[in-house]
Structures are given as structure tokens and as C-alpha cells.
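As you look at this complex, bear in mind that one protein chain is not there, while each of the others sits in place.
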Amino acid sequence: MNENAEVLLISKSDLLAGIDKVLASHKVAALTTKEERTLYDFISASSEIELDYKPTVLSPKKFFFPQDEVIVEYTDDGKVTAKIDAEPMILFGIRPCDINGIKILDEAFADSNGDPNYLAKREKAVIIGMDCKAICDENAFCYKVKANYAHSGFDVMLQEQGDKYVVQAVTDKGREFMKNFNTTAGNQSDVEAFLNEKAEGFKDKTPFKDLDKLPEVMAANYNHKVWDEESSRCLSCGSCIMVCPTCYCFDVADELALSLKKGERIRRWDACMLSSFAEVAGNENFREDKKDRLHHRISRKFDYLMKKHGQSVCVGCGRCVRACLANISPKTIVEKITCDKGE
Amino acid sequence: MPNVTPNTAAIEPQKPKVAFFEFADCEGCQLCAIDLTPEQLLDLTAVIDIVEFREAFSEKADGSDSTGGDSHSGYDIAIIEGSITRDSDAERLKKIRAAAKIVIALGACAHIGGINALKNCQTKKEYTEEVYPTDPNKYETTTAKALDEIIKVDGFIPGCPIDTGEFIRVVKNIVLGKNPDIPTYPVCVECKKKENVCAYEKGMICLGPITRAGCGARCPSNGGYCFGCRGLIPEPNVNAQEDIMQKYNLSFEGMKDKFKLFLQRSKEVFPDAE
Partner (left out) sequence: MCESLKIVGKNDDLYLPEPARIIEIKEFTPQEKFFRVEILSGKSLGHMPGQFVQVSILGIGEAPISVSSPPSDDNKFDLCVRAVGNVTNKLHTLKENDIIHIRGPFGHGFDNKILEKMEGKELLFIAGGIGYVPLRSLINKVLPQSDKYKKVSILYGCKTRPERMYQDELEQIHNLGGNVELLETVDNGDDKWNGNVGVITTLIPKVDFDINNTIAVICGPPIMYKFVLQSLLGRNLPKESIYMSLERRMKCGVGKCGHCQMEGVYVCQEGPVFNYADVQNNEEVL
């Protein structure tokens, strides 16, 4: 994080009061509980916010890359338009793993073929991070891939210190946003105090052995027995992909209105773990075996895309581990391959 | 005037004539099929001609009135509800097949045997005596079967009951000359997209991982679990269900019981079913 960023302090009550103020003019999404589900969703009052983290099924990626999204619209008079919806929004309380996930999606979508639908939403969002002091549950393994620290990809970072928060606004958007809040000046030692507490919380939680060399290690273990062992239980259900903050494959389908006079082209989350993902005409399936599909999914995280992004593309959020009924975990797979006994 | 897609290029010059038929069923799916908003109904009748539909009106495709039997002419598409539980039904079904260009199985009973096939888990003596204790031989009945066990079926609209939106989509796609586009992936995909708490986390047994999606994970989204009414996905890993049961400390026998409700005719689950 920027050493020179201005450090502010804010009390919990002032933080929540500020959010209520912001809510008058902005859409705010935050961690909240609806019925039995804890999830990131739009809120109407700060009292709906869960300040303590509970793992969610889906990551905040859904705000920039929704489950189903119309990308083109057309009518029968021949008019075809690109549909790019974006509204300003504040994402509040995004944890380091998910910030790292968003950062990876930013890089993936903002390449030479910049994806208009993702980027339009992303550009208009303000991301308020909330740092973690300890691991959220036994399934998360952010520390294994050093994603428990977020160094960029947010506008403001909040760090809990007793009944107040240390605030660092690191972008213009973030500084502008903080003007809505009643803050007092803090200094670098407040940040350090938090970081010390965090280091204590993650004590003994060590990264994967040779984390930086994982791409080579994975490539060298293309035929490791772990692929057979783990995939034999796989249901090819796709849950692991749906919940992953850094999976972004999609399918595209046309839907015509029943009148057949107008229609939409929709993109939908797709999953390389589903059996038909790489199928082409003539009954050819380039990844017919669930073993190859699991290999592809995990290699995207620790090999193919890791090379491209310069960091593990699995951010260790643990969502896929919680979602997988068959108990298949990227952590276990990497540990088996690297003969790492885990912590 | 050249064709500007999507309009005229997409529509066949003639509206296909559609007839509905039913066998052993509750007629619930046909009711779903016509449970449309007035606009939807108008749009639907703009692209297809419904020529026979006992549930909705009395005319028949071949011009006779509804008191007679099925029509065997005058339609392109036969949409058939219900499973086949009598030998005479099988004959009736074959005649409809011969008359229609396209046959669509409507609902779980027609698609996979549906609830009717539950009786196959008992012997004929057991179930006839249970249902008609005083006169077990009163009605002709045998093993309940899905349509495609007897005739070639060109498409299906799964579910118990069917999803009206999906019904419209399939009809539309047929009119457009498109594949029906019924998902091949399991209910879990839709369930996760809705951020539901998994039924297994709540101690329930759910068939979502091996059941064909398309219902929008209707049951888990309403606090329940999936009982497989839409049939199996193409390559279900049925054995892996055993591992899940272990993980959640549930009994595999309990799961097998769940299979019986809708998957009795599925060879992957009951390879030895008659």
C-alpha cells in the first residue's frame, strides 16, 4: 500500500452514519444477510451491513460481470445496438482476496480488446476495502497465495482497530468519497499497529512452497496422479466455477421475444468444468474427460493465467472448497503436487 | 424487400399446426403451458396454430368434435403429456407419431416416466391392490414408461410441472428451426448463480448435482431440495453421490429413495429396471 497515503481514523458510528449519507445519492452494495443468506447486495440503510465477514457464495465479481447480461439488442427493422449498462456504485467492505480477484478480472477484461460491458461498470465503481486480521474460516487459504494482502485494486482501505477504523484513501475517487465522512487525522503508526495484529493473526500461515514457481511446477506435473485421484469424485456440476471470483468464461445465446420481432444476445456465466464446454460439431470434445477439465481449471489458476498476471489467479477465497460437494480443493491439489504438507 | 434478420428470415412461411395430447398424467403441465399472460398467448398464437387442445377448446385437428378420439391428421407438431401405462396407450402413441412431423414430450411423465413410474418399484400385484383394494383388475395397467421408450421423440420439455417460460422458448425455437436448447448442465449451476445456501448444508439430500437445469433451481431456491424432476444430465457421476453422502454424514440409502421418485426409468440410476 502507498506509504505516503494520508491516514485517517473514523469511529464505527461515524462510518455507518457516513454510509447513510452516501446512500441518499448512491447505490451501495455491502455484505448483508437476507433470509438465511449472507451475500454482497445493495442495501438501503447502513444497519443492514455485516461488518464482520462471513463467507459468501458468490464474490463481488457479479456486480461487474453479472450472471446473465444482455450485450446486444435488436429489432426487426434491422436496428442492432450494443447494450452497455453501467451505474455508479459503491462496493463497501470488499476483503483482500476479492480485491485481488477484481484486480485479475480488471487485467483480463482491460486488455487490447477491452470488454465494454465489464469496464463500463468497473470504471463507475468505488471500491472500499476492508482488511482482514485473521483467516475467515477453515476453507479459506488466501495466505497460501499471498492474497490476504491487497496492494492495489481498491480506492479506500479500512482496517479495524478496536471501535474505530484506520482509513487509507489511495485514489482520487477514494479521497473524494471520504469527504462524506467525519474523520480525524491518523498516522502511519496506526496502520502499523493493524498490520502487526494481522501478522499475529496469520502467524504460522505460510504460502505454498515455491509459490512463484507454481507455473513450472504445474506444467511439469501434467500427468501427476492427483488429476485422476481428485477428478474421479467430480460431478462436473460447475459449482466451483460459478462461485470463483476469478473465473470469467461465458457462453453467448440469442433470445428472441415470443413475438419474434425483437431479441437480445445474452452472455451467461459458463464453466470449463461442464462436459460440453469444449465440444464442437461432429461429436468432437476437446476436453471430454473430467480429469482434463479439472486439470484445465486448476492450471488456469496456477499456470496459464498466473504466467500472464504475475500472481496466482486463485486468490484462496475458499468459495469453491465450500461449494464442492465432492471435496475437491485447489489447495489440496497444489499441496499434493508440491508435496507440501500444508500448515 | 430483402430479409432483415431476425424477422422474416427467421420465421417459416407457414405457422406450424400444433396439437396437444395426453396420457397418464395430471394435466398440470398442459395447464402450465397455457398459463400465459394475454400478451404471451397472443404472441404464441401468432407463431403457431393450436389445432387440438382438450384443456383449452373443443375443436379437433381433423375437424371432428372433442367427444371423439385423437385426430390423426391436420397437425405438424404433437406435444404429448403423460407417461404410457397401458398397452393400448402405446398403440395410440404410435399413431400420433405417424401423423406428426415433430413429437415433443411435455413434462416429466412424458419425458422420463414421471411420478407414475414410482409404481414400477412395486410389483403389479402390490400396486393394483394398494390403489384399487376392492377390484385390483378393474383397470388395464402395466409398467409406466416414458414416451421415448416406445417412439422416437424429437424434443422434450422437462419438469414436474414444466416451466412456462421454457415451454415458450422451446416452441419458439422449433418455429425458428433452432435446437430446443434445454440445458445439459445440472441444477447446481443455477442454484449457485442465485446464491442459495446449499441444501446439503441444511442436512437435506439434494439431487441437484445430477439433475438437468432449466428450472432456475426452483426447489432449493424455495428452501427445499431438488428431487430430480427434470431427469438426469447427460453424463451424471451417480457414484460420486456416495462420496457426498459420506461428507455430509447422510445415508446413501436415503439418496437411493430419492432417486425413485423421478428417476425410476433412468438406466444410470436403475440399470436393472424392467
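Things worth noting here:
Chains: A and B, in written order; residue numbering restarts at 1 for each.
Going forward, a contact is a pair of C-beta atoms (placed from the backbone, for glycine too) under 8 Å apart; a residue touches a chain by one contact, two chains touch by 3 or more.
Keep in mind it's a predicted model, so treat the numbers as computed, not measured.
Only one of A:E36, A:E123, A:D137 or A:E192 touches the chain withheld from this view, namely A:E123. Considering A:R37, A:R265, A:K291 or A:K336, the position touching the chain not shown turns out to be A:R265 (whole complex). Residue B:L176 is the one among B:C26, B:I102, B:L176 or B:V197 that touches the chain not shown.
In the full complex, the hidden chain is touched by chain B at residues 2-6, 9-10, 176-179.
One chain is missing from the display, and on chain A it is touched by residues 1-2, 5, 71-72, 74, 78, 80-82, 84, 106, 108-117, 119-120, 122-123, 151-155, 170-173, 222, 248-254, 256, 260, 263, 265, 267, 270, 272, 277-282, 284, 286-287, 292, 296, 299-300, 303-305, 307-308.
The rule we apply is simple: only the chains that are shown with their structure count from here on.
Chain B has its Cα centroid 38 Å from the Cα centroid of chain A.
The residues of chain A lying in touch with chain B in their complex are 36-37, 39, 56-58, 67-68, 74, 76-78, 232-239, 242-243, 253, 255-263, 269, 271, 274-276, 290, 323, 325-327.
Of all residues in chain B, only 4, 6-7, 10-11, 40, 43-44, 46-47, 168-169, 172, 175-176, 181, 184-186, 188-189, 191-193, 195-198, 200, 208-210, 233-237, 240-241, 243-244, 247-248 touch chain A in the complex they form.
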